[in-house]
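With one protein chain removed, the remaining protein chains of the complex are shown where they sit.
This part shows subunit A:
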Amino acid sequence: MSTAATRAEVCAVACADSFSDAGRALASPFGAIPSLGARLARSTSAPELLLTDGEAALIAETPALGEESTAEVEGWMPYRKVLDTLAGGRRRVMMGASQIDRYGNQNISRIGGWDRPKAQLVGVRGAPGNSVNHTTNYWVAKHSTRVFVESVDLVAGIGHDRAADCGAPFHDVRVVVTDLAVLDFTGPGASMRLRSVHPGVSTEQVVERTGFDLATDAVTETRLPTERELELIRKLDPQELRHEEVPA
């Protein structure tokens, strides 16, 4: 053990930290590193988290990523129950974002015009309902000006400006974790602020790869995984799927 943590491992811990205060809630991570983060959180700071097998079963154990789950089942969570659970608020997601703006408006639906998009993506999926009903965080595997844009082409997940306009009482978009940094929305007018840069990344690099002005008045360094976390990460992701998402 005790080789230095890779960038992907720093990211996994930052994702895990986003789940640490979720309590008794359904974790819905999208992507390998958020999935690793949720499993890591359940193994450390957030033992009450609920996890699925990726289909309809809630699993009582925390198995490794990418393996056929033989974990003990503790409950049933088909899609209809996910939709009802999220409306009740006992859920925390970490979604992807094809585009995100300074207030946290997120797009996964399409790039370009509405009638004839330049690129049709997956659709709004559950992003409108997630972002308006419970804590929603985002994961961006490649921080760039293509993703961090002045204005998203379509608002799927709603940001702080939109939430303020419609008075969404349960809106709670907190952090964006990327391969470079952790960002939150404590800047002026609930705009995006650079909270921390990962070890080896400079504030300038993040600013350069962000397509809008970022508050950078109190940037720290993202914490490193502890020895125990590193051990768990390597156990929970033996196929190193994390390094396919963020190369070592």
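A few points about this structure:
The rule is simple: a residue touches a chain if its C-beta (ideal position, glycine included) is under 8 Å from a C-beta of that chain, and two chains touch if they have at least 3 such contacts; residues count from 1.
What we mean here is this: contacts and distances are computed from a predicted model.
Name of the non-displayed chain as stated in its UniProt record, restricted to "Light-independent protochlorophyllide reductase subunit B", "CoA transferase subunit A", "Cytochrome ubiquinol oxidase subunit I" or "2-oxoisovalerate dehydrogenase subunit alpha": "CoA transferase subunit A". Within the set A:Arg162, A:Arg223 or A:His243, the residue that contacts the chain not displayed is A:Arg162. From the options A:Arg7, A:Arg110, A:His143 or A:Arg242, the residue with contact to the chain not on display is A:Arg110. Of the options A:Cys15, A:Ala46, A:Ala127 or A:Val219, the residue whose C-beta touches the omitted chain is A:Ala127.
In the full complex, subunit A makes contact with the omitted chain through residues 55-57, 76, 78-80, 83, 86-87, 109-110, 114-129, 131-133, 154-158, 162-163, 165-171.
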